[in-house]
Every structure is written in C-alpha cells, then in structure tokens.
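Only one protein chain is missing from this complex, and each of the others stays in its spot.
Each chain gets a letter, A, B and C, in the order it is written, and its residues are counted from 1.
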C-alpha cells in the first residue's frame, strides 16, 4: 500500500490502540514499535508491555515522563497564566507536544518511517500531535487510522477485535460513558450526556475531586515558595515539579477544588462541551498571579495579560513547537526572573483563598508610598494634578472642538 | 483666591466631605451645591440633606441613580467580561464616570464654575472623576482639597472640624479601620492591616458576604435569562438591571460568593492591596461567559478576549468617557446581539457551578457535529488531514531548512 | 459522479476557464451558468458572452460590479489603513468576497447546486473564494478543478483543449510569462523569473505605471475631499468611489506611483514572491492617514493601529464574510465619523508628498496649544512635572528595589 516498514504507535494497552496495532500490521505489512508513556494519567503503564508482547510486538518503549512533563511543559505554560476562553487550563493540550517529541525521537532510534495515534478526526488532539511531529521531523509519515478506516462506532471495533483475535482481556470491564483523557495536570470528560450542554453532569463522573459539599469542614493552609515563577517548595519542603503537582492535586482535589464545566471552541471548527478536573493547576494559576502581583512591574503584567490569550490559543491549537510560541515564551520567561517569594493560601470547599504574599528580594509593594496615613513626602499628591491635566488634555481639546 | 463663585461638591454627609464643604467656603468665599447620589452603597442618602442644611447649603441634590448605574455602566462593562489584572471586577472604577457626568450636569443647571470631591491625591478615583469631568466639560475647574491643603491625618481633620464648628454628629461612632467604598456592584476595603500584603484580613472585615464556612449547606440553583448579553430575568421573573444586581448580591453573598483579596497596580504608579466583595458581579461574569460560550463565534470570542484586558484597563484608569472606550464598546455591543438564552448555575459555599446553558435561537453548538458517535456525514474526518497538512507546511519548511 | 445538475462558473472567457467549463460538463453531466464580472480588470467582459455561447452555455451573467466593488469593499478596507505584512495593499484579496457573494446569489437565482472557479490549490484565492461561498451559503458545493484533475501544466491544458474542440481563439496570442490578476485596485504578477526572489523584474512587466524614471518632470498636485473617511471629491469635483479610484490610478500610474515587489506569506503555508501595481490605492492609504492625523483622537488612532494588522490578515486570509471582520469593521466605521476634510498632495516620480491637511469641523490640531511661542496660558507647562513624576513612579520604585 505504501513503502512503510516500521511504525511507532502511541499505545495505551487498551482496546482501541490494540486494534490500531493490528490494523496497521494488516494494512501496511509493517513492524510496529509501541510507545507507552506515564505522564501521570493514574493508570499503570507496565501492563502495556505484556499486551504488546502478546500482540507480537518486538520493540516496546515504556517510559515515565512525569518529571519532564511538568518541568518543561506545565511549568512554562503556567508562567504565562494561560487560560483558554476564560476558563480552560489546557490540561489535554499541554501533554501532546511531549508525546509527539518523544515519538519522533523513537522513530529515529528505531529506524521507523511513520508514527500513528488513536486520536479521532474530529478533535484537537490529532492536530496537536501531528503539528508537533511535522515540526520536529518534517518528512515523517503520520497514520491516523480514525481518519482512514470505515469503523465509526464501538460495535465496529468489537467486531474487528473478535475477527482478528485481539485478546478478550483488552476490553475494559464497565466502559465509562465518557471519553476521558488524563495526565498529571488534569482529567477530562466529553461525550455521553455531556453532549447536551443543558445537562448537568452526574456527581459520579468526577474522579479526582470530591464535590465542595463533601469536602472537609476545616480549611487547609498552604505556603508555596516561588523561584523565577515556578513553585519549588510547599510548606517549606523542597519538591520537584512533578512532586509539586502531585501534592497539589491530592490536597486540592480533597478540598473540592478544580472542577470546570464548559463549552469550548475546537480548532477544527465546532463547539464541544467538556468537563475538567484540574485541582493542582487551579491552585497554581491563582497563586502564580498572586506572586506576580507583588513582583511584576505594572506594564509588564499588562503586556503579559494582553498576550495571554494568544499564548493560550497557540497551546490549545497545537503550536507548542512553533517559533511564535517560542518567541512568546522567551518574553514570558524573561519577565519571571523577579517572580520570587511566598504565597499563602487556604483551600476550603472548592475555594482557593489567597491570604498572603511576600517577596524579600523582589517586592515592588511600597507600604511607605501606598499608605493612607502620612507618608513623610514619599509621594507628592500635588503631582497628581499635572498627571491628570495632561492625560485629560486630548479629551478636553476634543470636547472644545464640539465632540 | 480665584474667581470661583459656586462649587458643586460630591457630598456624602460624612465628616470628610463636611470639612471639605467648610473649607471650600473659607478658601473661595463661594456658594456650595451638594450632590449626594444613591448608587447602592447601602447607606441612606436622605440624612445628607439635613446635614447639608445644617451647614448652610441652599442647593442640595439628592438622587437615586441605582437603575442608571447598573443599566448604563455595569451592564455594558460586563458585556466585555472585563477583569483588571486577572482578578478585579472594577467595582469602584465603574461608579466614577456616572458621578462625574451627573455633577457636570448640575454645574450647568446651577450656574456653578467648579466641582470638588473628597478623593485623595494617591488614588485612582481622583483620576477617574476628573478625566470624566474634563471630557464632558472641558473648561471646568476641579478642586481636589486633599491635593491642596496641609491636613494629612484624621487628627488634623478633627481639629479642623472642632475649630470650624462642624457638628459633632458628623463624626461617625466607631471608625472602621479600613478605607471603604461601596456601590451596588461591590464594597472595597483598603488600608489598616491590609497595608502589609502578608496579613490575612480579619473575618469581621467582610460585610456583604458570609464566609464559605458559614454559608448554607444546601446549594441554591438559579436560572438567568439573557437578552443581547444582559440579564433580564432570574428564575423566570423579569427584573430591571438594578433589581438583578440587588438580587444576585443578596443570594450570592449569602452563599459566600464574591470575595477577593489582591494586590493591584494603581494608575498613579504604586501597588496597593485591596479586598473586595462583589457577589452579584462574580456570578454575572461567570454566567455571561457561559452564555457566550454557546452563542458567540469562536473568533469573535477570541477577539473579545484579546481586547478585554485593554478595555478593563481603560475603565480602571478612568477613561470611560474617552473615544477609545466608546469605539471598543461599539465592537462589544455589536457582538452581543446573539448572546441570548439561559444559563443555569448553582451557588454553594463560595462556588459558582455552571450546570447548563441553552439558546433556542442563537446556539452554535451542534450536537450532530460534536458527537463522538456516528454523525451521518455531518463532518468529514478526512478533511482534517488537509487542514493539518497545510497548517504544518510552514513548520515543515522551516524544519527542512535546518531550524 | 454526484447529484450536481447545474454549476455556476466564474468565467473569464480565457482558455483556462473555458477548459474548466468543458470539464465540468463532462465530469458532472451538468448545465453550466457562466458569471463574468467587470471589476475593473481592464479587459472587456462582453466578449465572454460570445465565447460562452459558442461553448453552448444558455445562462450567461455578465455584470459591471466596479461601483459596488469600490464602495462596499475597497473603501471600507481603506478606512482601516489595511496593509498586509507591512507592504501589501490587498488588491487581490479584496475582490474575492464580492465574486463569492454574487455567485452565491446567482446559484439561488438559477437553481444551481454548485459553484466552480479556476483558482489553483496552492494559492490564497481558492480560500478566499470558498470561505465566502460557505459563509453565505453553508450547504453549497464547491468544485475546484485544479485540486481534482490531473492536469498540471500548460501543455496538459492545450492538449485537453484540442481534444475537446475548445475553439482556438480562446488561446491568447503571446502568453504573459507571469500569472496575473487585476481589478480596479491593482494588478499583480507572480511566477516566471519572479520565482527567484533575488531576480529583479523586467521593466516591461509593469503595465499600469511608468517607472519613476520615465515619469513627468513636473509634479501633479491634488486635493482630496474626505467625508467619514472616504474620498468623495478630487480637486473639488465630486466623484463616485469607482471614479475616484479610476482617476487616481490614472494620474498616480502616470507619475510612477504604486509599484511593489515583495515576498509574502500565503495562508496555505508557503512564501511566494509577488509584484503589484496599486497606483490609486497607494495614494489613498497615505492620504487617509494624513486626514486621520488631524481628526482622530490619539488613542483611537493607536487602537486602530494595534488592530490594523489583524484586520489586514483577515482580509488576506479570506475572512471578509466572517463575524470577526464585521465586528472590527463596526469599530473602524464608528471611528470614521469625524474623518472629514481635505488633504493636499503632490505626485512626483514615484513619490506621494503630503503638503497639507485641514478639517473645518473636525480638526483636533490646536495651534494655540502646539505653538512654540507664548500660548497665553492655554497649556500649563508646570503640569508636565506631575505627569512625568507619576509616570516615573513605578520605574523609580523598581530601581529603588534594586532592579
């Protein structure tokens, strides 16, 4: 069918990607290399080895990328305070660039000629994955079975599995009614009853957080230490990036923090409804803004705000590996050199309550100047008159001219 | 001292503005017109009449501007989803343009030559007030006593009051330790222990909301009706704009919604720490985004997001009456024609949980296209390949050239 | 092949679209409606009638759209000062939305089911044309033969013409070595020796302008009258929009004005090199900026400048009929109410030299304030101190903190 000899497949060990594995072998008469990454999705990755072996795969990559994921993708993105469409913390979007990068590297290591993935033709993930692959390996072949084959439903898949002797244990027990995606930053839910945006999700859908109703009656207080915009310690204990996020997920989820239910605009052109749990990330965003509020210059902060939605859109649309994202990141990282200090906050029944921020070295907050009391001349109130007069000048000239 | 004969004073009836009243008479040998507006600050305005009369004022304006305030200022601003510095809902900022406008009108009605206010020379309010006055009446004189006189503290003021026989009842009983400002949209707190941003505010500071801890255990569910971006009914009951905001303040405050504690950047150049309660506004922002998520085109929504921070900055800095704010408003209002429908949400212990959105006429959500199930050809997954390939082309060419 | 019965074809009367006409009939066994528009390309459109008749077409639309083109497309775009990538005046881009709109109307008038065009699969024009068609008629079929058939070169086309008895007179005599596009706003050249961006175009390529070297030694002086941002008269003589552009093309071309040679980035992902002649448009842009410089508020002008590139990109990429372009247009048109007055300029050997601008009603230029001489107190220089001091405050606080 083409001259493809070896394909690196993003393999979860589940039914769908097992079927893809078989289908690729059939269609292309090619060898398969499986790649299974632990990026904190909360399921064991090691079982994927036995399943791949059972399917006859000889080159099997199983890797723990959690630390790299948070350090090189999640953390830089949070320096930008990125939110898509006012709400979404980009939990799914930010994992794809790393998967794409690692697969392209495995293609080189194994002498493969193509990559394949299980993302559908309707979603954003195919775009994020493939833009990354093409940017990092411009001549690569990408095989997206969902855009090629005729199977359109679960029944079709099951029939295919039966026909091709794909082992029974691949079928998960009770199927979730939702399409889900998880990594250390978040878990997402789409499909099922969510396809009507007037429906409320069932309480049992949520997996990583209790509802605010069921959260403890006692707030939890945390102190976060920031160095150059990144959290490096919690309550005085140094942690790696993945440790930070894992810890925040645990405590924030336990306090009912981080649920989101929204309708979003996909890059491929339609609206879709998604529910997300991002406990740690929700804390990180609010705390980072608090840390910046004390340490960033006003106009630098406003510049970041003006560019934030653009940056978030780039990540959402899959342009992590683009030169424009990298140019923006350079600006953002430059601004973070001074974002050092501590933020105190409380978690309580879904709320994140900032209760303090300080920066020994980089605070721009001047109590002497801000005070409502006598400031001993630190600020000359008479200066305000000229400031206002000149800022008003163009408005006055316009009004005088009859506008 | 100058040829000022009559001054319109923004008069609260409190000690500070009573002193200003006396001081203006002394300094300028002029008549005073007092203007006291009810914009929902939660204090009676009528007592200001007796106080002004006691001080010898002959022209006294006392007006209820609540409806105009919400309809013509708060509502248009919320169409923009305006947030300053990622957090602040602009509660103080949005009231000044209306006060400025009304005072300029009273200047004309009374044949006055100047306006005066009690805002200090360190804050944003002087700027907002005066930019409005100059834009609407370019030749007007503005007298800002705090920038002129030598009094710098409460003791100075009390001494002045005593010396000039300003009635004792003007002095409020127990003085709040905070500098506060209130209107239908919010109440703010600055100063006192808040001047150290590492300090947590006392629970008793908050006046309009219970703490999430003390909120009811049972959620309250609301359905909001939108017409062209504005809420016109709650739970099926038609309400005026001021009624909407009053109702939302009541129920959201009762459920612990709308507290904010932040460090912000003032237009006059320093950072300051403020605490805000905006119960109804916090609901309005989140619900409006939900209504837009279903009805706005993606790129229109993104355009609004890209301009939002700019719009918010204009309002914060006092440029409501500027042509650039008006140009942006034209764009924003144009986009809102289709923002019609209903949003369902729950209030619970500080959380606003969106649980549904629908629009009979203007929904752009297509279940047929978004579905994960077979869509009968509504969307051709094969199109995604070309979409990705062409979007990747520039990235591939760059990679091929060695980048 | 499909259930297409009647196709509206954008028909120039030339060889390529005549071949498309035949090919459509063959492939789809369908009726063809031809549509030929005069948008100022400088060739007679009436001959297309005989050619279409000779090919057996029964429904033939030939229309003069020049006035509509300039009034409803070119003029609104120039209100935005639109330039793509710092150089390109969007001459080709702006004509497609009108063609798309008119064809969609003809589809409805004739009961057709599809439209077809002769744009290639590598260019921007297919995108502009089809985005317009889909936006205005969401269920329409678009047939783009160049993306379907196997013909890739001129030889292929000639062979096809011979085989299908497409009349010889369809072949133009001496073929231009360039791919060209023309309308009242501009003429463009691509391909041939231009495909190496290090090559200079031959002088004989240019058709609408003399070289600056060959332009007259005497400057031509013009006075343009603006009403709401649009030119309504030249040298005191009232003109329609199309008359204005035709006149400016003539005189500016004669004076060597309006040539451009650039490398641009296509929406479909590659760079391409184009040469453009836009004599009248080049004058319009510069003169419009001069008119705005006197009449627009500073911040409104800067807002327009900040949005300009975005607007230009929308037009370039084919999003004229999108809601985001319309939202921006609303803002732009709102700003133009005050852009009234006169601009004087000289054309001389490729130069446009602005020599005067005035606005009796809407000038914001105040000689009294701007003067270097004594201004009798119109401006208080002492105000500048406070203005600078407060603008410097954040910079000073940062420096004091050690930055």
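What we mean here is this: a residue touches a chain if its C-beta (ideal position, glycine included) is under 8 Å from a C-beta of that chain, and two chains touch if they have at least 3 such contacts.
Worth saying up front: this structure is predicted, and the values here are computed from it rather than measured.
Within the full complex, the residue among C:27, C:228 or C:366 touching the omitted chain is C:366.
Here the missing chain is touched by one residue of B:108, B:250 or B:403, and it is B:403. Interface with the hidden chain, as seen from chain C, comprises residues 81, 85-87, 120-122, 126-127, 130-131, 134-139, 144, 146-147, 152-153, 179, 190-191, 195-200, 212-213, 217, 219, 256, 259, 261-265, 268-273, 289-290, 293-294, 298, 301-302, 305-306, 308-310, 313, 321-323, 344, 348-351, 353-358, 364-367, 369-374, 379, 381-385, 387-388, 391-392, 395-400, 403.
Of the residues in chain B, those that touch the hidden partner chain are 297-299, 338, 361-364, 366, 369, 379-380, 382-387, 389-391, 393-394, 397-398, 401-403. Touching the omitted chain from chain A are residues 265, 268-270, 297, 299-300, 302-303, 310, 319, 322-324, 326-328, 330-331, 334-335, 390-394, 397.
Just so we're on the same page, only the chains that are shown with their structure count from here on.
Fitting chain B to chain C on CA positions gives a rotation angle of 180°, reported to the nearest 5. Chain C has its Cα centroid 41 Å from the Cα centroid of chain A. Centre to centre, using the average C-alpha position, chain B and chain C are separated by 43 Å.
Each of the following residues of chain B touches two or more other chains: 265, 268-270, 302, 310, 322-323, 391-392, 397.
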